[in-house]
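One protein chain is absent from this view; the other protein chains keep their places.
Chain nomenclature is as follows: A, B, C and D, assigned in order of appearance, with residue numbering initiated at 1 for each chain independently.
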Amino acid sequence: MASILTNLFDGVAYGMLLFVLACGLAVTLGLMNFVNLAHGAFAMAGGYICAVLVNNSGWPFFGGLPLAFVGSAVIGVALERTLYRHLYSRSHLDQVLFSIGLVFMSVAAVDYIMGSSRVFIKLPAALEGQIDLFGVGIGRYRLMIVVICGLLTLALQLILVKTRFGSRLRAAVDDPRAAIGLGINVPQVFAFTFAFGCGLAGLGGALSAEILGLDPYFPLKFMIYFLIVVTVGGSSSITGPFLASLLLGIADVAGKYYVPKLGPFVIYTVMIVILLWRPNGLFGRTAAR
Amino acid sequence: MTIALETRGLEKSFGALRVTRDLSLKVMQGARHALIGPNGAGKTTVINQLTGVLTPNSGRILLEGTDITGLSVHKRVLRGLSRTFQINQLYPDLTPLETIGLAVSERMGRGGDWWRRMGTRSDVNAEIAEILSRFHLLDVMTELTSTLPYGKQRLLEIAVAIAAKPRVLLLDEPAAGVPESERHDILAAVAALPRDVTVLLIEHDMDLVFSFADRISVLVNGGLLTEGAPDEVARDPQVRAVYLGEAADA
Amino acid sequence: DDAVKIGLILPMTGGQASTGKQIDNAIKLYMQQKGDTVAGKKIEIILKDDAAVPDNTKRLAQELIVNDKVNFIAGFGVTPAALAAAPLATQAKIPEVVMAAGTSIITERSPYIVRTSFTLAQSSTIIGDWAVKNGIKKVATLTSDYAPGNDALTFFKQHFTAGGGEIVEEVKVPLANPDFAPFLQRMKDSKPDAMFVFVPAGQGGNFMKQYAERGLDKSGIRVIGPGDVMDDDLLNNMGDAALGAVTAHLYSAAHPSAMNKDFVAAYKNAFGNRPGFMAVSGYDGIHLIYEALKKTNGATDGDKLIEAMKGMKWESPRGPISIDPETRDIVQNIYIRKVEKVDGELYNVEFATFEAVKDSGKTKK
Amino acid sequence: MPDLLSIQGLRAGYGEAVVLPDMSLALAEGQVLALLGRNGTGKTTLINSIVGIVRRLSGSVALAGRDITAMRPDQRARAGIGWVPQERNIFRSLTVEENMTAVAQPGPWTVERVYEMFPRLQERRRNFGNQLSGGEQQMLAIGRALTLNPKVLLLDEPTEGLAPIIVEELLKAIGPITRSGGICSIIVEQNAQKILGLADRVVILERGTIVHDAASSALKADPSVLERHLGVSGAKAH
Partner (left out) sequence: MTALFDVSTHAMASARWRASEVAFWALALACAFLFPSRYLIMTDIVRLGLFALSLDLILGYAGIVSLGHAAFFGIGAYSAGLLALHGIINEPVIALVAAGLVAALLGFLTSFLVIRGVDLTRLMVTLGIALLLEALAERFSNITGGTDGLQGIEMQPILGLFTFDMFGKTGFFYSLIVMFILFLLARRVVHSPFGLSLRAIRNNPLRAAAIGVPVNRRLIAVYTLAAFYAGIAGALFTQTTALASLDVFSFERSADLMLVLVIGGTGYLYGGLIGAVVFKMLQELFQSITPQYWLFWIGLVLVVIVLVGRARIHRWVLFVPNLIIRQFAGRKAAVAVPESDAS
């Protein structure tokens, strides 16, 4: 019984981590309709920024996390203003080519600068080990992930659904020409959104170093996972990818625990089955695009 | 006279919204039938069910006496039911020649030929040539559809529907967006159809409706309000109240 | 002509890139130390990246042989790559020096293959024996699900159960595995005395961190295994959780010999981090080539070179090693090490030595 | 009284093609101007130049005496240009209500007031843009422009696809909206008949140039102008 709950908790934490990593992509791909396969590169950037600050410059871990967000967001907005914005109106295939190109460049550049070995971020002692809660082992680090990610999710959902910014963003995506003609500052909305998505990715990258490992191939290795989350979740809201992340996290952990022989089958099978059942993802709007 | 197209107790809802309510409609063979009604009355939805794009929740659709309710879109076309769209549905990267060529090939059941090159069957070519010239599209036949002026695109939209040699043709606001001076091209093309082709027209331009239709059904809130000859309908106070307004003086 | 060409095929990109980098670095270091001429011939290295994909390996090897007319092919980060090149070595009659790949079968695939790395049988059998002798009765195993992992598992099991040990849980994790949590939980729930672990070098760090997170270090479940999981490359970053892990391996950066001290210092000086066992394998691989050329007096005939390599013995940073004249595989000491803190850094400190261990995985004739 | 909207020597087009060679036009407060012309004569181009989404080569646009030529389209919109695009351009993944709230500016026109004008929209308020009928989309495009509370209302073929009774109501409403709100309106229309009764002033374009500019009462008196420029008889169609 205790191990069921521990597994459930691990699954939730893993899912939340996936969500923070992928939700920026859910915004760029799902809302802005831009296929940014380089999303993982921003996560990697956040991870390395945090690692360098904490390991080399002696920053505390909790000081490194916000800077991972800010650093990635700044890189994101710089690239958005110079490169990405020229590609919003291009075909998806162009976007794929472009963003894969960026991934390749980032991988090689990080390999050159940081070396190809894995990097770890030194954690404060408070985050190490497990707490025992009525026999259920709760990892402290994972607990922190659950808390941070949970709060982020709530905030994000509020911004997108309850604020005018959310509908302006969707309007800008649907029809940029009409949106700008009707008073929406489309470039600004896009740049802000993009930067925010990159920042989240950076935060996710810093949080995930401990669990997923951080090395120059991070953006390529996890690209598939991000895409799975976004597709299974559907692109019309943040709740979709969130539930998809949780579902996949729990299914993956449970699958590996109970049927370790079927390891990789679980996540792919879950994905295919869901997509056959709901081709637009769990929360996709059937009629939209 | 036989019935070309008929619906029996058609029902369609989007969630809680009943868009088609117990609709029973008969369109006679060779009729020039118009379907009018307020915005959002469900006219386009009816067409979408007739052609198989939407599946009705209940009710039957009969084409020349046979039940086609469960048939897929393309099979209905092969049985002689063809349509135009309220908003052009064309192939931006294909030329009018290819667009019409494909429609003709499909109608002759040769659309699946994978070993034969296009343009090698003279019967197909002859028919393409005939349709292109009837719709004044010969001079632009090798240009990409996306680069054609709107009026030509609208003509092509109708030409494609007619290339399928329908026995029943459904027109959804064929004159939408076409300026008055060019409407007669479209009207003329439709008027030139053989008399045994049945036409069901949806249109908000009352000049066009009254000059074209010999029978009019009025749809309101998904159900049939009234039906009759044009002058009867035009005089109907209910129709005037919900749809025509005061200006109608046909 | 006066040049000897060596086609060095390594994974320089992709998940195995760190293996390739270590070997490449070690070879550069060696040539810097020993000069680039042997027996009057200039040594020329042609480095190619195969990203650990066997068909790349094969094409690159073939082109190196046919177009560049290389005299050796060397490197090979993973088993399938080494195997893919084997028929070419045979056909072209040139030596294939395997500097990383670790499954037993490799050297049997061509009479021209020589290995300077290790086989997983070497370390896994030793740790199996050691475990039995040191009072470990119940072991749960966690191995990466691919050929080397399966080798490690099989040989460990053989020796451990033969000595009366019991395997209480056996988990194979996918090679590309992001999160160890569920597997570790399974380990924990099976309550063993120790867990036998093989994951490819790069993943060791993550594994150990999660091992600690789950409190396995505190619950008295020790980590044992072949040394890959405790690769010197990453060891120092793993944190105190790694303390006390016992592994059997061919090399430790803490190996107490003068030669090794110099090697470690020079490597650190040149590349900024510690050499791992891959670096040593590369270092010895190029040494073997140099020595063979010396013996043949610069002659590059493949058969002669292989003959020269067979039975060669020398002192490596890892300790004394030799090439088995029958199998052309490496014979080396396997050390039992424990992770300890030395001068504030984590090291695998050797405390027992099994001398001149041959690969026991060869098919018995 | 100063002109609310004033266009001076505007030259605009697409790529190489110049559609409007040299356009000057001024509208006073309370004025409703009908813009007529055959297909492709540049009516939409003129509207879109005022909105700011067509490439301007030279000339200037001023709103209430303030030069807005250098402004981006979104700034112009917020400064008071309200636009009903010819293609409606409803935001398909926004609900009916969001389509309006996303762009709304403070002022007398609220979403509620639009609902009063088009009750149909209120019924469909939670529908997404791509789930509307053709006519409902048109109503929404008009409502959306109104919630911007513009000083200049640009309506590009607003009656297309609307039921006759709605057309009638809409056209009847535009005059009062314009006059009571102290704004000005430009309506592009294919059907000259529908519009003559409503507009104060009629401008006819031909190849991007104004060929006729007069009070609509003058046109009513002399239908031959329509015949000449638009190729349709000024007399009743039937």
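In the analysis below, a contact is a pair of C-beta atoms (placed from the backbone, for glycine too) under 8 Å apart; a residue touches a chain by one contact, two chains touch by 3 or more.
None of these values were measured; they are calculated from a predicted model.
Novice: Where does the absent chain touch, in terms of which shown chains it meets?
Specialist: Even though it is not drawn, that chain still touches A, B, C.
Novice: In the whole complex, not just what's shown, which of B:9, B:70, B:111 or B:149 touches the removed chain?
Specialist: Residue touching the absent chain, from the options given: B:111.
Novice: Per the definition of touch given earlier, which of C:26, C:99 or C:147 contacts the omitted chain?
Specialist: C:147
Novice: Which of these, A:184, A:200 or A:228, touches the one chain of the complex that we don't see?
Specialist: Answering carefully, the residue with contact to the hidden chain is A:228.
Novice: In the whole complex, not just what's shown, which of A:5, A:70 or A:87 touches the removed chain?
Specialist: Considering the complete complex, A:87 is the one touching the chain left out.
Novice: In the full complex, which bits of chain B touch the chain not displayed? Write them out.
Specialist: 51, 53, 72-75, 77-78, 82-83, 85, 89-94, 97-99, 101-103, 105-107, 110-120, 122, 125-126, 128-130, 132-133, 138, 141-142, 160-161, 163-164
Novice: Quickly run down the residues of chain C that touch the omitted chain.
Specialist: Against the missing chain, chain C presents residues 10, 12-13, 17, 21, 24, 47-49, 53-55, 58-59, 62-63, 65-67, 79-80, 83-84, 87-88, 91-92, 103, 105, 109, 145-147, 150, 174-175.
Novice: What does the interface between chain A and the hidden chain look like in terms of residue numbers?
Specialist: On the side of chain A, residues 29, 83, 86-87, 90-98, 100-109, 111-112, 220, 224, 227-228, 230-232, 235, 261, 263-265, 268-269, 271-272, 275-276, 279-281, 289 touch the unshown chain.
What we mean here is this: only the chains that are shown with their structure count from here on.
Novice: Chains in contact with chain A and with chain D: which ones?
Specialist: Shared contacts of chain A and chain D: no chain.
Novice: Please name the chain that ends up farthest from chain A once chain centres are defined by their CA atoms averaged.
Specialist: Between chain A and the rest, the longest centre separation is with B.
Novice: Quick one: chain C and chain D, Cα centre-to-centre, how many Å?
Specialist: The answer is 76 Å.
Novice: Taking each chain's centre as the mean of its CA atoms, how far is chain A from chain C in angstrom?
Specialist: Computed from C-alpha means, the inter-chain centre distance equals 35 Å.
Novice: Quick check: how many Å separate the C-alpha centres of chain B and chain C?
Specialist: Roughly 74 Å separates the two chain centres.
Novice: Identify all positions of chain D at which a residue touches two or more other chains, and write them in rising order.
Specialist: 131
Novice: Find every residue in chain C that makes contact with two or more other chains and list them.
Specialist: Where chain C is concerned, no single residue meets two or more other chains.
Novice: Per the contact definition, I'd like the list of chain B residues that touch chain D in the complex.
Specialist: Where chain B meets chain D, its residues are 14, 37-41, 43-44, 86-87, 149-151, 173, 176-182, 204, 206-207, 210-211, 242-248, 250.
Novice: Tell me, which parts of chain A touch chain C in their complex?
Specialist: Chain A residues touching chain C: 3, 6-7, 10, 14, 107-108, 111, 115-120, 122, 128-130, 137, 139-142, 210-213, 215-217, 221-222, 225, 252-257, 260-261, 263-264.
Novice: Looking at the complex, which residues from chain D come into contact with chain A?
Specialist: Per the stated touch rule, the residues are 48, 51-53, 72-75, 77-78, 83, 85, 89, 91-94, 98-99, 101-103, 105, 128-131, 144-145, 148.
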